[in-house]
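To start, I am sharing the structure in question, which I have written as structure tokens.
What you see is the complex with one protein chain gone and the rest in place.
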Amino acid sequence: MNTNSSNMMALAPNTSKKRETVCIFGTGDFGRALGHKMIQCGYHVVYGSRSTQISNLIPKDAEVLSHAEAAQKAAIIIIAIQRQHYNFLTPLAEILHGKVVVDISNNLKLNQYPESNAEYLAQLLPGARVVKAFNTVSAWALQSGALDASRQVFVCGDDTEAKEMVMNIVRALGLTPLDQGSLLAAQEIENYPLQLFPMWKFPIFLSLGLTAFFFFYCLALDVIYTYIYEHNNFSFFIAMTIPNRICPVVALILLGLVYLPGVLAAIIQLYRGTKYRRFPDWLDKWMLCRKQLGLIALAFASLHAVFTLASPLRSFVKWRNAKPIISQALNNKTEPLDTTNAWLSDSYLALGIIGFFFFVLVGITSLPSVSNSVNWREFRFVQSKLGYLTLILCTAHTLVYGGKWFLSPSAYKWYLPNIYMLSLVVPCAVLVVKFVLIFPCVDKPLTRIRQGWERNPKSSEQSNYIINKSAV
Amino acid sequence: MNTNSSNMMALAPNTSKKRETVCIFGTGDFGRALGHKMIQCGYHVVYGSRSTQISNLIPKDAEVLSHAEAAQKAAIIIIAIQRQHYNFLTPLAEILHGKVVVDISNNLKLNQYPESNAEYLAQLLPGARVVKAFNTVSAWALQSGALDASRQVFVCGDDTEAKEMVMNIVRALGLTPLDQGSLLAAQEIENYPLQLFPMWKFPIFLSLGLTAFFFFYCLALDVIYTYIYEHNNFSFFIAMTIPNRICPVVALILLGLVYLPGVLAAIIQLYRGTKYRRFPDWLDKWMLCRKQLGLIALAFASLHAVFTLASPLRSFVKWRNAKPIISQALNNKTEPLDTTNAWLSDSYLALGIIGFFFFVLVGITSLPSVSNSVNWREFRFVQSKLGYLTLILCTAHTLVYGGKWFLSPSAYKWYLPNIYMLSLVVPCAVLVVKFVLIFPCVDKPLTRIRQGWERNPKSSEQSNYIINKSAV
Partner (left out) sequence: MNTNSSNMMALAPNTSKKRETVCIFGTGDFGRALGHKMIQCGYHVVYGSRSTQISNLIPKDAEVLSHAEAAQKAAIIIIAIQRQHYNFLTPLAEILHGKVVVDISNNLKLNQYPESNAEYLAQLLPGARVVKAFNTVSAWALQSGALDASRQVFVCGDDTEAKEMVMNIVRALGLTPLDQGSLLAAQEIENYPLQLFPMWKFPIFLSLGLTAFFFFYCLALDVIYTYIYEHNNFSFFIAMTIPNRICPVVALILLGLVYLPGVLAAIIQLYRGTKYRRFPDWLDKWMLCRKQLGLIALAFASLHAVFTLASPLRSFVKWRNAKPIISQALNNKTEPLDTTNAWLSDSYLALGIIGFFFFVLVGITSLPSVSNSVNWREFRFVQSKLGYLTLILCTAHTLVYGGKWFLSPSAYKWYLPNIYMLSLVVPCAVLVVKFVLIFPCVDKPLTRIRQGWERNPKSSEQSNYIINKSAV
């Protein structure tokens, strides 16, 4: 077991000041970048290559040997070649026996192969201790000192000690290793760098769908209806008026959808009388993307705020505001202040501003660095208490803003309700059900269920331990 | 010492690919969630339970044994039971001798017991190596993959090696261990998850108190006075006008209070002629909550900004702006531009905007991830230099805005000053004293004192090493 003793160099005391030797198979772009960085950090690097002729692209201080010779010199072998060439490693199985073999490969698309590259490598080399690592780092990130993108390196493997050795190298290169468990996690780690905001996909498509629907709804009611029946060409509403109608509506609906799954989960738990049964799949997925839904709602709310604040700059608004002033001047009279109107306009503005303020507060605590520095109780307080306060204020803002139109027949063009009425459906439903749920006669059994009590203990026959607890 | 050798599995080389065995006493919610996660991460888990009858809630791959049998199988025993049942552990003291015993309990309220649960456990089991850990993690956080809340696990204990073993488990579970020192820290760690923004309490109550005071002050002067003497019903001022008066006033006072303790500390140090004497307690506490005070001031300033920008949308403001236009039209004349007025209005707007801009900059550097990526000199530069610049700009904004009212008798309704004058007291005092402090004849001795020089070295008789250095 000579190998083992040299393996432990990084941990065990030794007199040499040099770090251990690492072998890299493959002299491609990433293999060279990694080798270069390792040499900088004090490792001795040996490249295993088909041709041992030294290319001037390979770092100066590295050795280049045949694969077999290079592998014998090191306890850790990094495989910087593509999966389709892995089968050339089979003749080296003997030499690689007991060695730490690091798979750093990436695929071109998600789930390209039935098994992960690292598992495939482990099958080819049954005696080797395969570790998956480094695939999330780009050659550019390794090279450039000003490392803006992620420093996280996901590591997984079945051998704890081999994993520890690789994680020491990761740390030495100035990166942060994250242990992801056994080699089964390799599939997920290989998919990671190919992902493009997977948690955001559903919320973004949902909000784009809502936006498109309300755009055509508004276009029909505000532009086409006006053009047909009033012969006014308000096509320029497309630029500012309609976006500023869509944004608050989508924001309010999305905010309602953030709190709807929590309410549904409570109803399901109350109905079932236990928390030990898995929620329907759609509800689980919905719950996991609440943060993203909320942040998109915040984005729409911010756009609404800026659109509204910018409206006095619009030439249409200036023209509309001038009309009553000119007519007062022409009629030679000054209208007194309408106090009711002043109350209404000030109230919905104030409700909107304060609602938006709390919304931004909740959004700030979603920043990773902020949510990491609060404890669980504080996080729940902000996300749940302040979140509901935001929902209440924003719903009230909408109600006060448009209350006068509810009973006015002119608001029902083509017998369709104004979109702001549609926007109230989800948030009002959530608030009503939540209001019922906080009554003691409903809250008490729910709390007991969430603490583990079961109405019919026999009925819960789940095969595995599952906890279903809503974070709201 | 069989125990020791198995203890070191995680660190020492070994041929087995499985992590070590961990024993969990107690099969409650948290015990099951922890066991489940550990099995996922490759540990072998043995539950110690009163009844060894296997419940279907317990993770499938775990063993369930009696407490004594389970404890003998592992070097680390996690106590997932409540403090009031700890005394059942006394008969097991013999078996637990030399073992690492992990206390994960939480209390229901702050400082519930005279000693921490972990210290109590250490008294019950004198031979065991007690470590406090995992109490800050919720069962939900362990279970859910999308871990938004804190990943930090505070660890403390008197035995370094035992602590290191527990921290290795924490890392393996994908969490971040933070060593908090000896078991004396357990009290604080047990209080941590019960806290609800403890550093924020005083600043929030202070700002709420100021808000309430100024609300009634404004209500009296702007609504009630106007109603009594001018017979105008301006009750709708409550919604927008009064909040937009309170917000800037509270923001400016709080911003002044951020820089006041630094100035007081300098005066105290100059007076005493040494930095080696502890500041009064209230000053120490005040200094520690300056960041929170500043952030609340920023929140009020932001509200002020949005309230002001939204004011052209108010129907009252539209009515008020229309009046002079109509009267000009009726009188058949066009007033020329009042350049002085244009200068004044543009100046206070520009000062306010630039002051707010720097305020937001300082606020952004308070984000944990940003303040972690700057060095000490940069942090001080932003917090102190840019902070004072903000204070100067915001004070100037207020002075220019209301300068004309100082000498106008109509501003002193009921012989009370306008609230904007009250808001200037603290920031002006701070700026004047700070201005004196940067004179070389004052700055030089202060700098020498802060570098360790003492005017009367004999007089400093503190029993312990204390450094009092203001961060301003």
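In this document, chain identifiers A and B correspond to the written order of the chains, with residue numbering beginning at 1 in each.
The working rule: a residue touches a chain if its C-beta (ideal position, glycine included) is under 8 Å from a C-beta of that chain, and two chains touch if they have at least 3 such contacts.
All figures in this text were calculated on a predicted structure; none of them were measured in a lab.
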Inset, instruction - Looking beyond the chains shown, say which of B:Asn87, B:Thr160, B:Asn232 or B:Ser408 touches the absent one. - result: B:Thr160
Inset, instruction - Please pick, from B:Ala93, B:Met199, B:Ala212 or B:Ile228, the residue that touches the omitted chain in the full complex. - result: B:Met199
Legend entry - Contacting the left-out chain in the complete assembly, out of B:Thr339, B:Ser410 or B:Asn456: B:Thr339
Inset, instruction - Name every residue on chain A in touch with the hidden partner chain. - result: 9-11, 13-14, 17, 19, 28-29, 32-33, 36, 40-42, 56-60, 136-141, 143-146, 148-152, 171-172, 174, 192-197, 233, 235-236, 239-241, 243, 299, 302-303, 306-307, 309-310, 312-316, 318-319, 322-323, 325-327, 329-330, 367-370, 372
Inset, instruction - Touching the hidden chain in the full complex, which residues of chain B are there? Just list them. - result: 4, 7-8, 11, 158-161, 164, 178-182, 199, 276, 288, 291, 305, 308-309, 311-312, 321, 324-326, 328-329, 332, 334-335, 337-339, 341-347, 349-350, 353-354, 356-357, 361, 366-381, 451-452, 460-465, 467, 469, 471
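The definition used in the following text is that only the chains that are shown with their structure count from here on.
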Inset, instruction - Averaged over CA atoms, how far is the centre of chain A from the centre of chain B? Could you give it in whole Å? - result: 25
